[in-house]
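A single protein chain has been omitted from the complex, and every remaining protein chain is retained in its original position.
Let's look at chain A:
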Amino acid sequence: MIDKRVASLADAVAGIEDGATVLVGGFGASGVPVELVHALLDRGTTDLTVVTNNAGSGETDVAALLRERRVRRIVCSYPRSTGSVWFEERWRAGEVELELVPQGTLSERMRAAAAGLGGFFTPTGADSRLAEGKEVRVIDGRRHVFEEPLRGDVALVKAARADRWGNLVYRTAARNFGPTMAAAAALTVVQVDEFVELGELDPEAIVTPGIFVDRVVRVGAA
C-alpha cells in the first residue's frame, strides 16, 4: 500500500536537517509553497542553502527564512524584486552568500540532476561575467559554458491536487519550477489544495508522476 499523504505540515517537513540544500518552488508570488516554508521555519532548521528563483518579498516564505537568519547561501536568478527587503539587508551585511544563475540555467541544472547527467554546455551566459571560473568550449562555432547539475536534499513544491501515490496536477502558471524541482531532490514534499482518490486524475493530464514525490500534505480550507 502506497500512501504518501501526511497529516500535518510538521509531518511534511520532519527529518529535514540543518545544512540541507532546499529547492523552493515559485516564480514571484506564483506557485510558492508558503505553508511548507513556514513549517520549515517552525521546525527551526537552519544553515540552509536555498535554491529558488526569487529571494522572497515582504515577510513571508523565503523572506521569513532570511529574516530569521536560517539561510547561509541562496542560489537564485532574480533576488531583487519589489519588497525583497530581507534578502537585500542580509546580502548587504554579508550574512548570506549569493550564487546568481541565469533563470534557464537554474532550471536546466536541476533538470540535469534529475536526469542523472553530469552537467551540460550552454551558450547562455558564456560571454558574461557569470561564466568566470567555468570551462568554456566552442561548439558549432559558438561559445558554451559548462554548468554543473544542481541537486536538492529537499524540494518544497506547491501543486493543486494529488492522489495518495503522489501524482500531481498544478494550476496555471503556478506549475513553474514544480515538476523540475520535484524530480531533482532526494526528498520531495508537496503541498496541495486538494486530495483526490486514486484514479481520479486523468492519466493523460498528470504533470508530475508520483515516482518523483515522497510526501503530500493538504493545506488551507478544503
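Keep this in mind: contacts are C-beta pairs under 8 Å (C-beta built on N, C-alpha and C of every residue); 3 or more make two chains touch, one makes a residue touch a chain; residues count from 1.
Quick note on the criterion: contacts and distances are computed from a predicted model.
Novice: What does the UniProt entry say the missing chain is called, choosing from "Molybdopterin-dependent oxidoreductase", "3-oxoadipate CoA-transferase beta subunit", "ABC transporter ATP-binding protein" or "Peptide/nickel transport system permease protein"?
Specialist: Hidden chain identified via UniProt as "3-oxoadipate CoA-transferase beta subunit".
Novice: In the complete assembly, which of A:T21, A:T105 or A:N167 touches the absent chain?
Specialist: A:T105
Novice: Per the definition of touch given earlier, which of A:T60, A:N167 or A:T180 contacts the omitted chain?
Specialist: Of all options in A:T60, A:N167 or A:T180, contact with the hidden chain holds for A:T180.
Novice: Applying the definition given at the start, please give the residues of chain A touching the unseen chain.
Specialist: Answer for chain A: residues 27-31, 53, 77-81, 87-88, 91-92, 98, 100-105, 107-108, 110-111, 122-130, 143, 170-180, 207 touch the chain left out.
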